[in-house]
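Before I ask anything, here is the structure I am working with.
Removed from the display is one protein chain of the complex; every other protein chain stays in position.
Here is subunit A:
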Amino acid sequence: MQFGIFTVGDVTTDPTNGSTPTEYERIKNILTIALKAEEVGLDVFALGEHHNPPFVPSSPTTMLGYIAAKTTTLQLSTSTTLITTNDPVKIAEDYAMLQHVADGRVDLMMGRGNTGPVYPWFGKDIREGIPLAIENYALLHRLWTEDFVDWSGQFRTPLQGFQSTPRPLDGVAPFVWHGSIRSPEIAEQAAYYGDGFFANNIFWPKEHYMRLVGYYRQRFEHYGHGSADQAIVGLGGQAFMATKSQDAVKQFRPYFDNAPVYGHGPSMEDFSEQTPLTVGSPQQVIDKYAAMRDHYGDYQRQLFLMDHAGLPLKTVLEQLDILGEQVVPVLRKELAVNRPAHVPEAPTHESLVAASMVKAADVKAKAVQL
């Protein structure tokens, strides 16, 4: 079971003192937060991609490359990589490069992710969001698994004998998760390839994502990648903690009330009741997230959103201390209890290389028999 954090990289004014970080400060803070994630024992850091203010991470591989150099165990991921407006050829090359730089510690999360105005800035149309996500990923998948690709499609210029470079490390492409908040087409796509499915599980009630994850599991089995409970599921979540739950509530409320995504709407209490947001003691977070597998089945990856809504760096780092020291170790134990042996862990570069060698040996053995 992997635990980590994911960030959208918003530059938001701190409502308690009116101060807004510069882009430089926010970028440096995100890098500091990523290094802290490894220091406190988390497994994964995932960075969003955006091309419109107030979000700052437009170039995730640059930031992840830096983090790769400064860490040794942290798995680097995205939340999400825009499979709609990015050229799949550039994604194939950028992330294969990152994979080499990071000694394989890279996976990706694909998402459509953009708001309407962003699409035309990249020559695309939001009404084609799903077809773009489907066709672009189909090409990306081929660029990583085939050395030379002949291809033509609706959304980019054709390719003849094209080889993306560098080739994936050890001949194994980064593992891919597909993120979706509402589209069965994307769950279907993840299931078809036997890829992971990530439900962001924040901002909306868990029941909504449960239906989508259930559908993905069922289709994963349909496509012959294993039983439904072996499908690779990742979940988001969000929390704000203090030793005494009243302190957490008091400290987080101004950030909640003014947050771009839910501020000036429901009360923090209603929102916590209706979604996985947990504001309280570490034990409350443990209780809420240990119960996630009752809702979603045994899963592989849990990411938390910890650094948004204008929270200052110092507070975020304190939150990561609590998460790493008090919450994740307990959740690791609780989620391991009665976990069936046939439910796989989240794929890593090592496990994917091992699997590809087994497959190659099988092919060789069969060839010898013939």
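Definition applied: a contact is a pair of C-beta atoms (placed from the backbone, for glycine too) under 8 Å apart; a residue touches a chain by one contact, two chains touch by 3 or more; residues count from 1.
What we mean here is this: contacts and distances are computed from a predicted model.
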Looking at UniProt, which of "ABC transporter substrate-binding protein", "Copper chaperone PCu(A)C", "NADPH-dependent FMN reductase" or "Transmembrane lipoprotein" names the chain we cannot see? "NADPH-dependent FMN reductase"
Using the touch definition from the top, which of A:15, A:41, A:153 or A:312 touches the missing chain? A:153
I'm checking contacts with the chain that's been left out. Which of A:41, A:54, A:131 or A:312 qualifies? A:131
Please identify, in ascending order, the residues of subunit A that touch the omitted chain? 131, 134-135, 138-139, 150-155, 184-185, 187-189, 191-193, 203-205, 208, 211, 215, 261-262, 264-266, 270-271, 274
